[in-house]
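Every protein chain except one is present and positioned as in the full complex.
Entry: chain A
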Amino acid sequence: MDLNNAFKRDPLIDEYDILPVVEPKHNRSPFILENHKLGVEAWAMKVLLKYSLNRLIGWRSRNPSDQFIDPMDICNLSRAVLLFNADNYTAWNIRKELIENGTLSLSDDLAFGALVLSKYPKSPETFIHRRWLFQQLLDYCLSSSSGSNTSCSAAAASNEEALVNMEAIDVDVGAHPELGDRLHGAFSLESSRLLKSQTLRELQVCTQAAERYQCNYHAWSHRIWIIKHCLNCSLQVLISELETTNKWTSNHISDHSGFHFRQFLLRELHNKKSRLQSSHAKSSTYFLLAEMDYVADLIKSYPDHEALWYHRRFVFQELLKKEHIEEGFKQRRLELTGQEQPEFSYESNITDLRSLLISQEIEICSVQSSEKDACKGLDYLLGKNYVHWLQSL
């Protein structure tokens, strides 16, 4: 088949699309390969999808005529199906089996999934399949490490413990090159490299998918999954993710999913506050206050976006938690006076401080909305709703 030839000719295809050619016009291959991009004429897509799906299902249901297909052909058939119907989970499951019996390699399938996501950036089945692949990759790394390196067999015995060592994976490779080597404690050299490069690649895949489809919840929640499972939510990763997505969200101000991801990061930072304090000498409140300034600035620059106001609600609500109120006041005080105040009892008047914060926030917002004065646009309404919400706290 021509499709297989195309992939053989250029294994680096990084994008594909369906061309609007409704009928075969000439006696030529309906596949066009240019610059690592594959174009498939629409009529051929229909024929191909029907044929591949029938044979694949036939093989699956042990049809006598389709009984004995070469495993490589199964692989190609499932590829043809998934290129045009990314959410066919039978086909994805067949590929899982192919990986288990060694016909297909993990990294090949990861690359193929990335290709599918370039066309269908929101396909949930594709993301779920990738999670399975990463689970396999993690298992493989753990088992290979226990075999090759006896000193860490104890770590390998417990998933949890071994993963802690992965803290050292740095998302921003350029920034901390010296940290890359710390992985060796847990995994053998080769498998840790593989895992590291695939994880970094995966974060790129998520960014691309988010770029291609706005409010791509699947892409962002997959990113959360990767950070939790493959990077074990390490502080370094959380902080560098906060930095890298900063630019992305300021360019995609109406993307709820992007902001939701930042909320996850902030929450995780808070969960690890004691380690954050000891290793980075920063409190989780520090990040929340910075986020508040960030979102306030965005709201000012780009009126009329609901996502920003909702993000502000989240940040403010977090700041109202008891430990943040104390910490926040300490910090603000430090900024104002430049020195640490002598012990000040916050315990007694925590409720006072809370209502003080709320009234300050209300004041800020009412000043802003009165500046916008007469033009009672969408942003005026959003600001009013926010103040209303504040009053109900």
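Observations on the structure shown:
Keep this in mind: a residue touches a chain if its C-beta (ideal position, glycine included) is under 8 Å from a C-beta of that chain, and two chains touch if they have at least 3 such contacts; residues count from 1.
In this text, contacts and distances are computed from a predicted model.
As stated in its UniProt record, the chain not included in the shown complex is "V-SNARE coiled-coil homology domain-containing protein", which appears among "Regulatory protein", "FAM96B protein", "V-SNARE coiled-coil homology domain-containing protein" or "NADPH:adrenodoxin oxidoreductase, mitochondrial".
Residue A:H252 is the one among A:H129, A:H252, A:H270 or A:R312 that touches the chain not shown. When you scan A:R60, A:H305, A:K321 or A:K384 for touch with the missing chain, the hit is A:H305.
Touch with the chain omitted from the figure is made, among A:N35, A:S61, A:S274 or A:S392, by A:N35. The set of chain A residues touching the chain not shown comprises 15, 17, 19-22, 32, 34-35, 37, 39, 42, 211-212, 250-254, 301-302, 305.
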